[in-house]
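Only a single protein chain was left out; the remaining protein chains are all shown in position.
Chain naming follows the written order as A, B and C, and within any one chain the residues start at number 1.
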Amino acid sequence: MKHMMGVINCIQERVDLGALTAHRCVAAVPFGGRYRLIDFVLSNMVNSGIEDVAVLTEDNVRPLMDHLGSGKEWDLDRKRGGLFVLPSNGHGKRASDIEQLRAHRDFFHRGTQEYVVIARSHIVCNVDLRRVLHAHEQSGADVTALYYCTTEDVDASFDIDAFGRIAAMHASPKGLVLKNAPIDVYMMRKSWLLDVIDEPQGAISVEQRILERLHDVRVYAYCVDAYVGIIDSITSYYRHSMALLQPDVLRELFFRGAPIYTKVKDEPPTKYADASHVHNALIANGCIINGCVENSIIFRGVRIHAGAVVRNSIVMQNGEISEHAHVQHAILDKEVYVEAEHNVVGTADAPHVVPKKKVHAIA
Amino acid sequence: MKHMMGVINCIQERVDLGALTAHRCVAAVPFGGRYRLIDFVLSNMVNSGIEDVAVLTEDNVRPLMDHLGSGKEWDLDRKRGGLFVLPSNGHGKRASDIEQLRAHRDFFHRGTQEYVVIARSHIVCNVDLRRVLHAHEQSGADVTALYYCTTEDVDASFDIDAFGRIAAMHASPKGLVLKNAPIDVYMMRKSWLLDVIDEPQGAISVEQRILERLHDVRVYAYCVDAYVGIIDSITSYYRHSMALLQPDVLRELFFRGAPIYTKVKDEPPTKYADASHVHNALIANGCIINGCVENSIIFRGVRIHAGAVVRNSIVMQNGEISEHAHVQHAILDKEVYVEAEHNVVGTADAPHVVPKKKVHAIA
Amino acid sequence: MRSKRCIAMCLAGGEGRRLGPLTHHLAKPAVHFGGKYRIIDFTLSNCTNSGIDTVGVLTQYEPLVLNSYIGIGSAWDLDRKDGGVTVLPPFVEQQGGNWYKGTANAIYRNMAFIERYDPEYVLVISGDHIYKMDYERMLHFHRTRNADATIAVIQVDWKDASRFGILATNERDQVIDFAEKPAKPQSNLASMGVYMFNWKTLKAYLQQDEANKLSSNDFGKDIIPAMLFEGTRVFAYPFEGYWKDVGTIDSLWEANMDLLADEPTLDLFDDRWRIYSQNTYQPPQYIAPQARVTRSMVNEGCTVYGEVDHSVLFYGSHVAPGALVRDSVIMPNAVIGAGAVVIRAIVGEGATVTDGCSIGHPTGDITLIASDQWVRKGVLA
Partner (left out) sequence: MRSKRCIAMCLAGGEGRRLGPLTHHLAKPAVHFGGKYRIIDFTLSNCTNSGIDTVGVLTQYEPLVLNSYIGIGSAWDLDRKDGGVTVLPPFVEQQGGNWYKGTANAIYRNMAFIERYDPEYVLVISGDHIYKMDYERMLHFHRTRNADATIAVIQVDWKDASRFGILATNERDQVIDFAEKPAKPQSNLASMGVYMFNWKTLKAYLQQDEANKLSSNDFGKDIIPAMLFEGTRVFAYPFEGYWKDVGTIDSLWEANMDLLADEPTLDLFDDRWRIYSQNTYQPPQYIAPQARVTRSMVNEGCTVYGEVDHSVLFYGSHVAPGALVRDSVIMPNAVIGAGAVVIRAIVGEGATVTDGCSIGHPTGDITLIASDQWVRKGVLA
């Protein structure tokens, strides 16, 4: 019953989240009150019956390794297979995903699965890959590429023919038309991938190999009919975080499909005081809330003292907002301490980002 | 009941095992038919009640990570604590152990243990660190350094005073006198280690910091009264492998103390044919032996075909010795294939080393 | 199998009859508490945090929920290579089987399990109690006193003393008298039902007690009195802190409300002594724009659209717009409908208080809505 294996590509990221990715890779960026970005793609894989997942890594891998641990939270601490963090070669030269896959070629030979799903970690959605597999098998495609429909500005859009095959890809389509935006998830036969890896005049990446040769690779499109959040900038990070405050989005991500797993921290339930004012907020466990929280995402273990106000903001794990401090339109990385009566203020378009562990004491 | 944490230092190795360490770190070098070198120090730690172990790594870490997996085999897949593989910074610059410990300072702050054991992976022995802890607490030392007594040539010898304190260290002591040879295992208070890590004019390594200042650091000596194998060259690797064929040594390493754990491979028992001639050999599971084996160490999954002769040699995992091939005074790395009627011959002083996966077809 | 210095045997077969419908299909240790826990989480977490990695959990009443909840023990880090947690229901021999006769009989019948680990000490605890305790310190006390048995004790109100096993001790903490629920208590030192024994001594007493047909095979009634009678060294280990046996609906409600104090005696936020529990993979709690939450504990997976005051909400519970929940405990996945009012109540797991319905009274007994019950308007619970 094990048909697919998973590859999560955390190298050559085109995503820049500023201070949030200064000391961690994109995959390890905290999101949604208690998750890291990688939890979404990893849970999707596990929930779809995938029991072998390779994570290709580059720099700053420690926070990711700490988060993934033995893989137990995803039931991937298996005897054979399970979770493999494939390190970079360590000699300081950055390898492409194709080079790294080639270096760890034996990993693919070990498993008996027929199919591989390659994905990145900066996409937030809840999708059943077994359905994708079914569509892939029905279409007879070499590769199935996942996309979603949107009228927003996106990097690229697929032209899809009447049979579902991708005929072309356009960069930066403009206007309010409906675009078929790729979400960087590809399904293919393992043998097809191994052939690509072994091509002598190799492409830079698997993705490039697929998308540059749409004429000779049969790439079919699979539409994800659910909420999709592409996190590729501080702005989109902030926007998709705030979107979680819409009950519909919350339901689509967490209650409609299978659960999203993450590292368990065993925090107690959150405690509200007599004076707490909380409206329109997503709040994780282990917080103590004595102040005011509005339109915000509060991660695990945050302390919000009496008289403090947090609005339109994201406060990550173990943050502390002292008495009468104001935090507005801000993103506070882990363990940020805001002193009493100080303000941290950004704007809706440019939220103020405070780096990890910073003590914020600017009046 | 958790008093100690462990650090296994796999960086800045002074050990050169030639082809055996071309694609793996010393810790991951196969030894003793079914183990890797790191199994000994790691099992010693676990058997002594240590439940948090950090492994400092540098290059070529993949074989080590594959071996350690989730840490389950050592019961180190724990919720809090357990096994941490601390990666190098990944930017290609090699850090010293002090720098790397400093980068992962939070690891030491998390645990509640009072003591730290720092060790390297190239020492083969079976020692109870709880006894070392007891001696350390009795002596009131800053650091306890482990050593063993030998008349062989060694790199260094401790001068130990009447109270057990190390007064000095001599490099390359000569002659047949009894030397107190260090085995690169040190026990200290965690707070002492953290002070060293934070010293501004830092030493290059913790070891150097300890041994260069014997006048102001109270370093006491603890004698390991058991078999000790220091694996620092191909010659010593070969010699200590062959020593396992002495029942006394085998007993001291595997049957006298607690067990040595390793990655389980679920191989069936080894099968001997009618024509097999096996004398004085250590043979792991999963082998099929149709030929002749003498004075040799045979790892898991090896095939020795009819008429083949293996003498005074080490054949690592999944090796295959074809019909009427001769292997003598040789070390065959994993998955070496020796063709029929070919010879691989070294000498007792300079065993012939065949690298991993090599097909040996020189007549 | 490596031998273990100290293993724990946790008695978890209690019916908790006075908890009424809450324990119809649930042993008392499996009852929910504190927004995310079950009562047994406290003793299991105490074991892990005290460095005890081998725990036998003795079940008998409604063992299936506990069995499935405990699973392989990973929530409490008790999924160990050697030891870990083992659920021990009463054993059925070919000629049949029956329930444990008493607490001592339960341990007696699991001697084979204990001997597998060849322990020096056996800690006997109950899965019914809510407290945080470092058993390693108790073991240290036991060893320094050179005791054969040590009983953890807590000072209770004199007026409650006759509900407990009461000990009298000398100045060296040695127990000189023990009385189970005495009409006229000699002291207010109550046994917490936490016993540390030298295994050799305990084994001898268990065998002797089992041979006595008249014995009720109970630690408090039989084993400890026998030890005292024969001059065995029994000591009392004084414990200070929160300890509660939530035997009734009122005390269960009270224990939940205790958590809502500004600095509760039972501190669940202490990172050095985590209380572990099975995780249910819920997203963070969602507090809607029009919601109001004060003086409460709310768990992940809750969605609050109405008003919640001085209450404890378990995972997955839902408070609809216009609803008011006050001085109440809302168990997992319970739903409080739009405009409903819940006062001084415990709403059981998966129960529904439908729209506009009102339950509970500002004074008097706590109202209890049983698990999975539907409460409709006009139908008083």
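Things worth noting here:
Just so we're on the same page, contacts are C-beta pairs under 8 Å (C-beta built on N, C-alpha and C of every residue); 3 or more make two chains touch, one makes a residue touch a chain.
Treat the numbers as computed from the prediction; the structure is a model and nothing was measured.
One chain is not depicted; across the entire complex it touches A, B, C. Listed residues C:G16, C:G35, C:G73 or C:G301: the one in touch with the omitted chain is C:G73. Residue B:I260 is the one among B:I260, B:M316 or B:V353 that touches the chain not shown.
When the omitted chain is restored, the residue from B:R105, B:R213 or B:H279 that touches it is B:H279. Where chain A meets the chain that is not shown, the touching residues are 1-2, 72, 75, 78-80, 112, 258. In the full complex, chain C touches the hidden chain at residues 60-61, 63-64, 67-68, 71-74, 79, 81, 84, 86, 89-92, 94, 96-99, 112-113, 116.
For chain B, the residues in touch with the chain missing from this view are 32-34, 72, 245, 247, 250, 253-255, 259-261, 264, 266, 268-286, 288, 293, 297-298.
Heads up, the rule we're going with is that only the chains that are shown with their structure count from here on.
Counting C-beta pairs in contact, the chain pair with the largest number is A-C.
Among the chains present, the centre nearest to the common Cα mean is that of A.
A straight line joining the Cα centres of chain B and chain C is 46 Å long. Centre-to-centre separation between chain A and chain C, using Cα means, comes to 40 Å. Shared contact sites, meaning residues of chain A that touch two or more other chains, fall at 72, 264.
In chain C, the residues that touch at least two other chains are 74, 274, 276.
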